[in-house]
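Right, one structure below, let's go through it.
Only a single protein chain was left out; the remaining protein chains are all shown in position.
What follows is chain A.
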Amino acid sequence: MSAVDTVVHLVYLACATSFVLGLHLMNAPATARRGNRISAAGMAVAIATTAVVLARDGSARSDAVAALVAGAGAGAVAGLIAARRVRMTAMPQLVSLFNAVGGGAAALIALGEPAGGTRAAVTGVLDVLIGAVTFSGSLVASGKLAGRIPGGPIVVPVGRAITALTGVAAVALAVLVVGFDAPSAALYGIAGCALAAGVLLTLPIGGADMPVVISLLNACTGTAVAMAGFVLESTPLIIAGGLVGAAGAILTKLMADAMNRSIGSIIAGGYGTSDAVA
């Protein structure tokens, strides 16, 4: 391991520490804002460090760098503008939208990374599966809170059967990918099944339960990001993804408890009437 690699690893470790510290400080109102800023500073350092790694490595083609810079620049500007302009009451659906694009990005990593070995196949399948479910699920959740989709529980005829069918199809494709080196098109098939399942799972849930659902999907995105970390063999992704996955799960439980609802009955859906959220 060269000196630069060592420094990079230590910097990543410091970033991971700032995420944990930041999340911990966000437990109390007095320190919450400082916690978020510490976590943001860690993130900025992690991104800058990765840029240095990429530049030093030099294996990225100029077209790839151009696509990366253009996409990241446009995305960051869009995110900042949306965050600045959003009304206070509309923030939860914006968070859900950010969660959706984050989960989508995690799924795309597994679709874009050339497969190699069982390890990458297993984590790649999980990444695509979880990432795509959270992408479509979060979009529906966001749409419900924003009123673009009716807030009440929408029961799709034989929706449960279709969801189960997509699940079976996804598992069958996953077995093909992991066990029989199926072509990468199978991964896209899994993504398609997962996208459909995400929509079908979220539609029957009433708008009043949406904050809990968004928190649950947030935890799922964390897990998908950790899986992307396994695919890319990147420790910061594994740490931050695992951290958010577990913290998000606990937070989901706390939110459900605060509303006197059980997570099981929320996912089952069909609760509540159409709400008048504008």
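Rule of thumb we're sticking to: a contact is a pair of C-beta atoms (placed from the backbone, for glycine too) under 8 Å apart; a residue touches a chain by one contact, two chains touch by 3 or more; residues count from 1.
Please note the rule applied: contacts and distances are computed from a predicted model.
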| item | value |
| --- | --- |
| Protein name, per the UniProt record, of whichever chain is missing from view ("Spore gernimation protein", "Peptide/nickel transport system ATP-binding protein", "proton-translocating NAD(P)(+) transhydrogenase" or "Ferredoxin-NADP reductase") | "proton-translocating NAD(P)(+) transhydrogenase" |
| Touch criterion as defined above, residue of A:Ala121, A:Val140, A:Ile190 or A:Ile214 at the omitted chain | A:Ile214 |
| Option from A:Pro204, A:Pro236 or A:Gly269 whose C-beta touches the chain left out | A:Pro236 |
| Interface with the unshown chain - residue positions in chain A | 19-20, 22-24, 26-29, 32-33, 35-37, 39-40, 43, 46-47, 50-51, 53-54, 57, 59-61, 63-80, 82-84, 86, 88, 91-92, 94-95, 98-99, 101-102, 104-106, 108-109, 111-114, 119, 211, 214-215, 218-219, 221-222, 225-226, 228-230, 232-251, 254-255, 258 |
